[in-house]
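Take a look at chain A:
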Amino acid sequence: MALKLQINKLSFVYGNFKALKDVLFEVDRCEFLGVVGPNGSGKSTLLKCIGRILKPEKNAVLIDDCDVTKINLKSLAKVMGYVPQRSESVFPFTVFDIVLMGRKPYIHWTVSDDDCRIAIEALKYLGLEDLATRHFNELSGGEQQKVIIARALAQQPRILLFDEPTTYLDIRHQLEILDLLKHLTTTKQCTVIVAMHDLNLASRYADRILMLKKGSIYALGPPETVLSEENIADVYGIKVHVTRTILGAMQIMPVEPVGTHYRRSEVPIKSPPKQLVGP
Partner candidate 1 sequence: MAVAAFGAYTISNRTQTQLQASSTPAATPTATPTPTSTSPSAPSTSPYSTQQPSETTTPTYPPTPTSTATPSPTATPPTNITLVDATGATVTVSLPVNRVVSLNSGFTELICALGAADKLVGRDELSKYPDYVANVSVVAQNSYQPNIEALLQAQPDLVVADTMLAYNQDALGKIKNAGIPVIIENPSNSTRLDTMIQNLGLALGKSERANELLNYIHYYLNLVYNRVGNLTSSKPLVYIEWYTAWRSFGPGSAGNQLIVEAGGTNIAANVSTAYPTLSAEYVAEKNPDVIIRMISGNLVGNLTGYQATWQEIITRPGLKDVTAVKTGHVYIYDPIITQGIRYPIGLLYFAKWLHPETFADINPAAIHDDFTRKFYGVSIQGVYVFP
Partner candidate 2 sequence: MSQISELKKLYSKGKARKLITLFSFFIALVVAAVASVSVGAGSPRLAEAIHVIMAKLFPFLNLAPASRLTQIIILDLRLPRVILAVIAGAALAASGTLMQAALRNPLVSPYILGVSSAAGFGAALFIVLGISTVMFFKSYFIVANAFIFSVVAMLIVYGIARIRGITAESIILAGVAVGYLFSALLSLIQFIAPASDAVRAVVFWLLGGLSTANWSNLTIILPMAFAAIALMMLYSWDLNVLSLGEEAATSLGVNPRSILIASIVLSAWATASIISFTGVIGFVDLISPHIARIVIGSDHRFQLPCSALIGALLLLCADTTARVLLAPAEIPVGIVTSLMGVPFFLYLLMSRRRQIWR
């Protein structure tokens, strides 16, 4: 049974800047929800408000009809996990230590056998058994990302939030991680909300896509509907061509040739100073 997640006219401001305006949507089954939009459209802010990293207004974010601002942080951590874009650890910890910290919402002082077992299972799920005793800071970017995901899994959450988890990964790792996330929705009964830049990958993996423009919802629906040429032109200001490959997957390609996008930007081109143009 999935948890019902309701976003009720969520607005959020950073100082004077309105990052989110009246965002309204609902998620009531285990699905892979992809959140797309240009830089600064509010994707990260949205995820942080849902994950209670930032404090939303009252009754703006509801889980099973409970206001997220009223739920105790620890209890919330037992149902919701958040994975940021990049992680670091100021002090040296091993991979196992870090994954074990995912059990913090359940631990009072001693680590029980159960906690150990769940942490190890999370490691196995991510294929990290061999790295368990290595130090976190010594790993590559991709491996570190997997460790953080394992930590989130150790929380045994029902909702997982990922803020651009594949930005710093190579193509193989990207596909690996996204496959894993998809797997979570089908086998572990999780709802997975992922902020993504890559529209092609989003179209392949997401069950639904939420497209944001300047802090408001532009479109919400299955990828074929949302990722249309008109929508993309309107939101991103780019002309694209949406096709289908032979195997039925969507493909989004920019239409205009290389070099044309630069002129369209608003930065005026300065002519080079006379001295540099020598004989």
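Operating definition for what follows: a residue touches a chain if its C-beta (ideal position, glycine included) is under 8 Å from a C-beta of that chain, and two chains touch if they have at least 3 such contacts; residues count from 1.
Selection rule: all candidates are chains of the complex that A comes from, given by their letters.
Computed from a prediction, not measured in an experiment: that's the story for all the values here.
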Selected neighbour of chain A [touch, this complex] from 1 or 2: 2
Touch list for chain A against partner candidate 2, complex: 48, 51-53, 73-78, 80-82, 84, 87-93, 96-98, 101-102, 104-105, 107, 109, 113, 116-117, 120-121, 123-124, 129, 132-133, 135, 137-138, 148, 152, 155
